[in-house]
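Only one protein chain is missing; all other protein chains are in place.
Chain nomenclature is as follows: A, B and C, assigned in order of appearance, with residue numbering initiated at 1 for each chain independently.
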Amino acid sequence: MDESTPLAVELRGITKRFPGVVANKDIELRVARGEVHAIVGENGAGKSTLMKTLYGMHRPDEGQVLVDGREVHFRSPNDAIAAGIGMVHQHFMLADNFTVLENVVLGSEPTRGGRLDRATAGRRIREISDSYSLGLDPDALVEDLGVGDRQRVEIAKVLYRGATTLILDEPTAVLVPQEVDELFGNLAELKREGLTVIFISHKLDEVRKVADSITVIRRGTTVGTADPRTTTARQLAEMMVGAELPTPATRESTVREVPVLEVRGLTVPGAGGGRAVVEDVTLTVREGEVVGIAGVEGNGQAELIDALLGLRLPSAGTVSLGGQDVTGWSTRRRRESGIGFIPEDRHRQGMLLEAPLWENRILGHQTRPPAGNGRFIDRKAAREDTGRIMRDYDVRAPDPDTLAVALSGGNQQKLIVGREMSAHPRVLLAAHPTRGVDVGAQAVIWELLKDARAEGMAIVLVSADLEELIGLSDTLHVMLRGQLVATVDPRSVTPEELGGHMTGGHHPSPAGAA
Amino acid sequence: MSTTMSTDTSAPSGVGGRLRGLAGARRVWLGVAVLLVLISVVRVVSGEDALTSSSTFSAALLLTAPILLVALGGLYAERAGVVNIGLEGMMILGTWGAGYAGYQWGWQAAIVGGLLFGALGGLLHAVATVTFGVDHVISGVAINILAAGVVRFLSESVYTGRDDGAGITQSPGMASRPPSFSVPVLSSGPDLLGELEELHWFLISDLAGVLRGFTTGVGVLTLIAVLLVPATYLLLWRTAFGLRLRSCGENPAAADSLGVAVYRIKYIAVIISGALAGLGGVVLVFIANIYREGQTNGRGFIGLAALIFGNWRPGGLTGGALLFGFADGLQLRSRSAVVALLLLVAVLLVAICIWQLARRRVVQGVLALVFAAAALVGYLTIEELPTGIVSFTPHLVTLLVLSLASQRLRMPKADGLVYRRGEH
Amino acid sequence: MSVLSRWGAVLLAPAMALLIALAISGLVMGALGVNPFRVLTVMVDFGDTPSQQVTQIVAVLNRALPLFLAGLAVAIGFRMGLFNIGVEGQYRMATIIAATVGAAVVLPGPLHVALIIAVAMVVGALWAGIVAVLKVTRGVSEVISSIMLNTIALGLASYLLTGPFRGSPEGASIVATAEIPESGRIGGLNGVFDVLGLANPPRQLYGFLLVAVVVGVLVWVLLQRTRFGFDLRATGLSPSAASASGVDARGMVVKTMLLSGAVAGLIGLPDLLGRTYEYNSDFTSGLGFLGIAVALLGRNSPAGIALAAVLYAFLDRASVPLQAAQLPSSVVTIIQGTIVLAVVVANEIARRLSRRAAERASRQAPSAPAPQAQQPAAQEVTS
Partner (left out) sequence: ASDEPEAGGGSAGTSAEGGGELQVGIAYDTGGRGDKSFNDSAYAGASAAVEELGGTVTDLTPNADASNRVDLLTQLADDGSNPVIGVGFAFADAIAEVAPQYPETTFAIVDSSVADAGLDNVTGLLFAANEGSFLGGVAAALKSQTNHIGFVGGVESPLIQEFEAGYVAGAQAAKPGIQVDVQYISPAGDFSGFSDPAKGYTLAQGMYQGGADIVYHAAGASGQGVFRAAAEAGGQAIGVDSDQYETIGDPALQAVIMTSVLKRVDNAIQQFITDYSEGNVTGGEDRVADLESEGVGLSTSGGKIDDISAQLDTFEQQIVGGEIEVPTTP
């Protein structure tokens, strides 16, 4: 670092409190101009909060923010944008029903005679797209775009505003390896143009590959900085969690010969009679087997799970459970006869946020004990059993009457896993079972899945985390545009190969080639 | 991959988009033309000239205006993500404000009064929903209840014990009359369209009747309402402000992160919404010359229906408001003509039946045919419907059309969701 | 402690709302030169003689009765996120058909009454069922369809009343259906006052009160204690989570609307069976809309709705003595309106406060000393 040029961004002693939590405490961050600076830390460590402070989305309770050596006081993202700082959020912030152009210019629109000047805007977006190789079509509707393109729209948004410092909050979480490589190519491009990038991730190998320097955050405070060239992933991990990282790898095979779930030629029509979202899918899950389904999000995995659960009607094909054809059965009947479900979006499909934990305990299991046996709900038994799950599965909450919304995501997920396991399903549909969960909870959940498998449970596992898929699965299918396009051996496949199948190119491109 | 997808791939999709838009507009015109031909046929067959008379259509336009304004008001709020079921209450406030200002300072003041009072209702809704995060439907219902109480209270305070025609249920008459316009030569003076209409020629006279109805004695607010449709389209879809407003209804968190002042825009939108609903009330005051309690008679809700009917778009909601206005105008003009509508329904249902059968939907097709037969039998046997039945013609028509078209509707994605900064 | 704080949270919102509403109304009155304390005095004054006082109590209860039923009908829909704005049309159709059927048959007492009640509930349910069917098969928003159906019910009832169902002679100033015979009526409950040692006023307390109490309890049990109620509330809290849990969302819409409509069908019966014995052109309308306000006030719980209905009726009653005391009676409407708005705002604030408190509590919750033993063998991340 050259001491004479001021730092692009410097945060000094930042503290940010939310009611009941201190999200950031006395954080220090120094980012030099023109570097890619990574911030790593566990879930909930306070990375997003810190970046939101830098982006003017909220004000720090204590501490100073310096940009190019001058202290600044941002009152809104507008001020940050004016100072050349732009942020790509962890969750995409795009209006699906708008075009790329509209999403990009929103908030700083070029106008002519009071009208939105689409021509100028389109020209500028194409310029940006060309000079950073983003490959964007200004007139495309965002809802038609894939994840990678959406991310590039987000980057274009920031560049369009003339940002010289880019904040990318966990940009790789939703990308397959090839897309990650493309993104890193884009980042290299940005760096070449003299831009500064702040990059948040927990994937340590990635971080080491792309970053020029690293700051590690734990429990809301800075634990140190590291040089990616000299620090190992292991060292980083220990800095992050103060312990070593778990792995999803399974032990010896427990697959038995008895098929539990058999899917034959299942086809699910798209909305409004469009192209089928699941097409002619055939697979078998045996007792004690974990069948993994890999695929870039939006390729029909969610719809397949919905169809297995009876939430979507197939137009062709059959689903049988333990030899019995259940294709025409209702969701309730399927669940009663032994299908468990860990949803990919717990807030949407797994929980009643405004209801107490004990009601969440019986959700999906309304018709059997401990919820009661028939028409009435046995509140006492439900509460007691909720207490048991809270103890057995380490759900941290005061009591079964706590509202679910009060729990952190990890604790909510553990409650869901505990509830589904407690019903001893014959087959468990697990969609992204560890998404958004911190390392500790992740380990617990992996362990629970392994134990259940050992006891003979059949598991369908959908995940975006390729390590998790490879580590847990006995059989691994790849889903692309609604079809199962490949079956690979999880013992030998690498994430890169898997990524190649997922994007349709069978041979992985060499890393960082973009 | 990223480098290969460059500008030339984008060009066709852009053009394609534009082509699709054009085809959409053409489809609408084609639909209107087909409908007009159908109605002409039905008019000739049934001999019910009221179906396309200028008298019916001028009534339709008049009855459309308040609904159109309310629906436009709803559009602003809902495009900004705030469901506004309080339109009726805001309209009520608007009628009172118009009556109060109108009797003292004339029609121009009445417009201002109606806008202001309606805007106050909107402001209240904005405070409740945007600042306090109250469920939008609930706040709207509360505003409807409150508005009815407030106007009664105001009248009781201001209008009691006077002898200028005012009382607790009504204001004095307006101090001046608003102007109205007719298109010269076509509809006034030589009245060419009028003469054409009198000839009762197939299609030509029908077209003349419709045009003449739309160009004769058009009130100033009706004119404003009609002009507001393209103006609203331009504002919401062609300006930066409009983009920001709509972004609040699609993804407020995204808008917020780009420095769009979401709360402020929602406030502005809901206040405009209230003001337009209030303006809808002013139309009613202009017709009556006074404010009168109960004058709105549920039109705020109808406006809301027109908005949904129109898929949250200015052109669509105009169609919804016109459909309602037409059915209402026809019902008020000629009760026997309403029976002729049954013939029209029968014809349309037969068309639907053929279309459904062509798409191999036998059940739907047969069902349509059965209903078509029922409508035909109704047409042939019924002379004149009783008042009770006729009175809900517009509502029934709206309901029927909605149940045919509802599944294609798409509301703004974040419409009705309470947005709190930092929570999502 | 936790019980105390839970009750505190429950009562906080309504208390806050009442205070806010009274303060706002007081300010408005003050601004217009009306003495709010005099208004308050008149409002709580039930008259001089015991008989007058009991009469006023009866008046309040009789008014509260249909409001309670209307609030209940609306609340059932609200509980699963359905906005049944069509209660208005449902009880109108139910009342006119029940009145006609009731007048057309002669049955032994209790059977006759039961038949009328059953007919009213079935008709209300069917009318609401139209909304449900349109929603689940055609995707028509229930708000819009029920607004349309309200007007349609008004016109249809008018047609029936003046046409096939007319029971009053030509030329009578009020058009009515035929009268329900003695056996189909429900007597008053004034015997209760004798038992309680209160004055027995000339005004009869509606016997339908008993039916309403039973319905209220049944609805409460159904919502809070049964699996059906759980499914219903789950759908209200999160339709997607409910479907994933096995609730048939479409079926739920239909069942809930039928239930809501069945309760709505009862709204017109206190008057019909206790006083008018006929449906006529002077039928009390608007209760469906008031029901929305009452449901909101009562936070969608049967007990809350009962309280809200009594409060509403109490305020309504005050409009008469206020006029007699030369005070503007429209303050009643203002108070009612502001209370609803204030309750709604206060509910939201209270909800957020208690949610925050719960979050704080759960963050401080001790971690259960469980399965840390399960920690897998340490291994380095593959890179």
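Following the convention adopted for this analysis, contacts are C-beta pairs under 8 Å (C-beta built on N, C-alpha and C of every residue); 3 or more make two chains touch, one makes a residue touch a chain.
Since this is a predicted model, take the numbers as computed values, not measurements.
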Touched by the hidden chain, restricted to displayed chains: B, C
Option from C:225, C:250 or C:275 whose C-beta touches the chain left out: C:275
Absent-chain contact - pick from B:111, B:143, B:166 or B:196: B:166
Contact partner of the left-out chain, one of C:159, C:193, C:206 or C:228: C:159
Residues from chain B at the interface with the omitted partner, ascending: 55, 58-59, 62-63, 66, 148, 155, 159-160, 164-170, 172-174, 177, 217, 283-284, 287-290, 292-295, 297-298, 329, 332-335, 386-388, 391
Missing-chain contacts mapped onto chain C: 41-42, 44-49, 52-53, 55, 59, 63, 154-155, 157-159, 161-162, 170-175, 202-203, 275-276, 281-287, 290, 316-317, 319-321, 323-326, 329, 332-333
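Methods note: only the chains that are shown with their structure count from here on.
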Taking each chain's C-alpha mean as its centre, the one farthest from chain B: A
Distance between chain centroids, defined by C-alpha means - chain A, chain C (Å): 44
Chain centre separation (chain B, chain C; CA means) in Å: 31
Residues of chain A engaged with two or more neighbouring chains: none
Touching two or more other chains - residue numbers and ranges from chain C: none
Residues of chain C that touch chain B when the two form their complex: 28, 32, 83, 134, 138-141, 143-145, 147-149, 151-152, 154-163, 289, 292-293, 296, 328-334, 336-338, 340-341, 344-345, 347-349, 352
For the chain C and chain A complex, residues of the former touching the latter: 2, 225-231, 233-234, 237-238, 240-248, 355-356, 358-368, 370-372, 374-376, 378-383
Partner chain B, residues of chain A touching it in the complex: 55, 57-58, 76-78, 81, 87, 89, 91, 93-98, 102-103, 105-109, 111, 114-116, 126, 129-130, 133-140, 152, 157, 178, 182, 185-186, 514
